[in-house]
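Excluded from the complex is one protein chain; the other protein chains are retained at their positions.
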Amino acid sequence: MSGLTLAGVSAAYRDATVLHEVDLAARPGELLVVLGPSGAGKSTVLRVVAGLEPATTGRVHIAGRDVTDLRPGLRNVSMVFQSYALFPHLSVAENIAFGLEVRDVPRRTARERARAAAETVGCAGLLGRRPGQLSGGERQRVALARALVREPDVFLLDEPLSNLDLTLRVEMRAELRALHDRLGATMVHVTHDQTEALVLADRIAVLRDGRVEQVGTPEQIWRTPASTFVARFVGSPAMNLLPADAAVCRTGDAPPLPEQPLEVGFRPEAVTLDAAEGTPATVDRVEVIGEDAYAYLTLAAGHRVVARVPAARRPARDESVRVGVRWADAHLFHADSGRRYVP
Amino acid sequence: MKPKSLLALALCATLALTGCGSGASGPDPVKLLVFGAPEELGAYRTLIEAYQDARPGERVQLIEASDRKDLLARLATSVAGGAPPDVFLMNYRFYGQFAAKGVVEPLDQRIAGSTLDPADYHPVAMDAFKWEGAQLCLPQNVSSLAVYYNRTLFTRYGVPEPKAGWTWNDLVGTATAMTRDARGLVIKGTEAEGAARLPAVHGLGVEPSIIRLAPLVWSNGGEIVDDPVKPTRLALDSPAAREALKNLIDLRQAYGVVPSDAEVEAEDDESRFLNGRLAMLMTSRRATTNFRTITGFEWDVAPMPVYRQPVGVLHSDAYCMTTGSKNKDAAWRFMEYAMSADGQRIIAATGRTVPSHIEVSRSPAFLDPDQPPRNSQVFLDAIPTVRALPTVSTWPEIEDLSYGILENAIHRGDRLDDVIRELDVKSRPMFARGEHG
Amino acid sequence: MLLVAGSLTEPGLPPSPTPQLVPDPLSTTGYQRAVELGGLLRASLNSVLVAVLAVPLSVLVAALAGFALARLAPRTTTVVVAASLVALMVPATALLVPRFAIFRFLGLTDTLVPLIAPALLGTSPLYVLVYYLAFRAVPADLYDACLVADLSPLRTWWRVALPLVRPVTAGITALTFVLTWSNFLDPLIYVYDRDLFTLPLALRSLSLLDPTNFPVFLAGAVLATVPALVVFALAQRRFLRPDD
Partner (left out) sequence: MTASRPAPRIRPDTRARRQHLLMLAPYLVGLVGLMLLPALVTLALAFTEYDLLRPPTWVGLDNLTALVDDPIFRVALLNSLVFAVVAVPLRVLVALGLALLLHRRAPGVGTARTATLLPTAVPEIAYGLLWLWLFNPLYGPINQLLRLGGEHGLTVLGRTPPPWLTDPTSARAGIILMSLFTMGETFVVLLAARRALPRDVYEMAALEDATGWDVFRRITLPLMAPVLALLAVRDAIASLHFTFVPAFVVTDGGPPPYATTYLSLFVYQTGFEYLRYGYAAAATLVMMLLTVAALLVQWRLIRRYRRFYQV
């Protein structure tokens, strides 16, 4: 069976610990997205798995093998770097076949497999070129092909889409997903882009300051964020977060609040501006994005809230509105730890 | 190519080279270190070939340095590194530092046990290489200064040729009469730079050095150093020495008969003579080899001019054996040959030397009437009068120092008192560091 | 003006070493005599031999060492780089005597080996440092990619790192060649045998000729310069081009 397990893995760079006893597993054939802001240690996770950084504690298993003490080349992983790390002095074909030749696969076989891999990712027409002559998207494909050709136990992708422009990114995102579905390979994909994570992932692991904040399906991450951090990191504009006792008009079925310091989070979608008994608020500014509009409001008590409204029915600036929150879509968090409150 | 094979290739190449570098089999050849102009080196190669022909099985390797400084650097480095040459050729003025430091093997015992008879050689040369009573080196030549002159030019301008017994004033007069411009008119070359007419022929060439100055000072009754055996300072402040020095400087400063410094830099005296643009040149026998290539005019030698009594200065190079030599017996056999009448004849034939072997020096090998200079007898006549300069170990430094000061004196016209004082003050520490034999 | 002088002086060297004022009708005699007196032919062969062995070896050593420095732990690197900087300050004259003792101990005096030996330190530690900087400037991801592909360091160096710094190699090869080719002090001290003389040494004996013999020593200088110029011109095309 293939798959990947990190058990209590810590890693350090110079003297600073960048990973704190991370436990993480990717099931065989699963596309696991590691999501987090810059400096969260996402890339370090990949590099520890690949063996490019040593783990100071814990074990790494790939396909059931303990690879913690193996050098990178013996772990049977492929990696797509953020910069693609194509060798500028080699042609595309040589780049793809590079890993095979090194393993003394016969030349002819290597070339055939390289061609096959190139076809899989749709860059077979580029085989004779040099990386310098390729566009960003083409380089990305070549890098993917180079990873594919090795038929590894795990694919490691380090922000492979971050250097592409938006259109291309959306396109490649879909292709990547399709590719994964076709290959059925175990992939670990690192990104800071929550949309990318939500679209691509079988499961998402949210990383914060070298610790795993939450692991779950995109659905779980979206619906039941385990902490205020996850809640705010996923979704754009970020989830509103207020003290639970703030004076907000709760609409829908709203159970009484427990008697402890809590924070309430709700996405802009959960805000209504025309609640009859709503909390009074002023509109600071309005952003229109196509059919939708986001209204930035200041509540009477001074809290700031973002609301999503249909563009056609957006309020004007400085207009006074009455705000209500659909309580069914609200999340409660412990005010001190930021963890989710489970009644 | 795989990187490993590349590495292997480089390694092999280096090894192969090491292998071929260490070269031929058999006993190590005797290493002979000499310096000289390319022509001079040819003379030593001839000698070595003759030796190897005469004694099959013996091998001598010539190590060539291009000048005395290179030779010193090589000798010192190789001695320090523990692999000195077996024999080196060294002027007595410079061998002091090696003698004082025990680098030169005393030869008395070997001489006693060989066919070589010290009495066969000019004693003044043999004595110059005695250090603390022991014979350290064997002089291959005994030479002194002479005045080479361009006979053709003298004939053309109707100036009487220099002859034995001439005085310093005669020399100045002759030189003045021979300093001519391009049209052949006598001119004064004192303002050579920027003057309307430059001399096309200069009357005299002389190096501003102690070895050139010494015989003049001695001839005038003066001394170069305070004590010839254990010198502590230059003694040029005596009236006799002052006069000789002043006269030397005046050649340039007052009479302009010697080329200016720029002219020397452009064309040194030896080539100036070779090119027929110098009437007289005061130099040693060494120049002869070079001058024998002259085809355009006739030339000859005359003795040095005299102040009060004729005195010459010794020029002598000797074969010295290093104490560190690992091949002393073979080295000695070569030295014996080089010093023998045969060996001396070979070197004499090149014209470069006045043989130290008395018999050879009087034989046609040296006095060959067919080879210029016709008047080689001049060199032999001078031998009884020659004196040696001190062999203090720091003499090379003193010569370098004095050369610079004298050069400035002659060409820049520094005040005589300053020159003498500067020579004295700056050379004292060098004398103080010196060791004597 | 200086530019004109600088550019014209050198290329102007080969055609006419004869000035107008001094008539020197036989311009090739200079070359003939230079060859005879200096033994320039034999010396050229020796110089070529030394260069052919020393230059590749030197570049190899420098490239390997520079790569290793770029990839080793910072502490090792710091020590070696500092030592190299110190070594750069040592004047050549300070090395002659101790080196002579070493070569004698190894029985290598009077061979060409001491002339090739400096290749062991890349001819000058400077070149190792240049390689070190060049290899360090290669994007880290490329090295990581090699690690993931299980390339040994040696193969990483050969397959990836070295091709990436080709301009540097061209430049260093040229400089190494020139340094080796014009090395003068080493042969002066270590080589006895006239048959092992290298060009600079042969030229040295020409430099003692009289100033009026300049056609001879200029001829020698020209002979010695041409190969260096050719190598340099070839190489500089490479190391000046990439940023064109």
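What to note about this one:
Labels A, B and C are assigned to the chains in the order they are written; within every chain, residues are numbered from 1.
To be clear about the criterion, a residue touches a chain if its C-beta (ideal position, glycine included) is under 8 Å from a C-beta of that chain, and two chains touch if they have at least 3 such contacts.
The model shown is predicted, which means the values in this text are computed figures rather than measured ones.
Residue C:A224 is the one among C:A149, C:V165, C:L196 or C:A224 that touches the chain missing from this view.
When the whole complex is considered, the residue among C:L108, C:A149 or C:V178 that touches the unshown chain is C:V178.
Looking at B:D86, B:D317, B:E336 or B:E397, the residue that reaches the missing chain in the full complex is B:E397.
Although one chain is not shown, part of subunit C still touches it, namely residues 2-3, 5-11, 13, 17, 19-22, 61-62, 64-65, 67-74, 80, 83-99, 102, 117-122, 125, 128, 133, 136, 140-141, 143-144, 147, 152-154, 157, 171, 174-175, 178, 181-182, 184, 199-200, 203-204, 206-207, 211-212, 214, 217-218, 220-222, 224-225, 228-229, 231-233, 236, 239-240, 243-244. Think of the hidden chain as still there; on subunit B it touches residues 69, 72-73, 76-77, 79-80, 97-98, 101-103, 193-198, 261-267, 394, 396-397, 400-401, 403-405, 407-408, 411, 426.
By definition in this document, only the chains that are shown with their structure count from here on.
Identification of common neighbours of subunit A and subunit C yields an empty set.
Core chain by CA centroid proximity to the global CA centroid: C. Distance from the subunit A centre to the subunit C centre is 55 Å, each centre being the mean of its Cα atoms. Per-chain Cα centroids separate subunit A from subunit B by 90 Å. Computed centre separation for the pair subunit B/subunit C is 37 angstrom, with centres defined by C-alpha atoms.
Listed for subunit A are no residues, as none touches two or more other chains. Multi-chain contact residues, meaning those touching two or more other chains, occur in subunit C at positions 155. Taken together, the subunit C residues at the contact with subunit B in this complex read 37-38, 49, 53, 56-57, 60, 96-97, 100-101, 103-104, 107-113, 116, 154-155, 157-158, 188-189, 192-194, 197, 201, 204-213. Of all the residues in subunit C, the ones that touch subunit A in their complex are 139, 141-142, 144-145, 147-151, 155, 159-160, 163-164, 166. For subunit A in complex with subunit C, the residues that touch the partner chain are 47, 50-52, 71-74, 77-79, 81-85, 87-89, 98-99, 102-103, 150.
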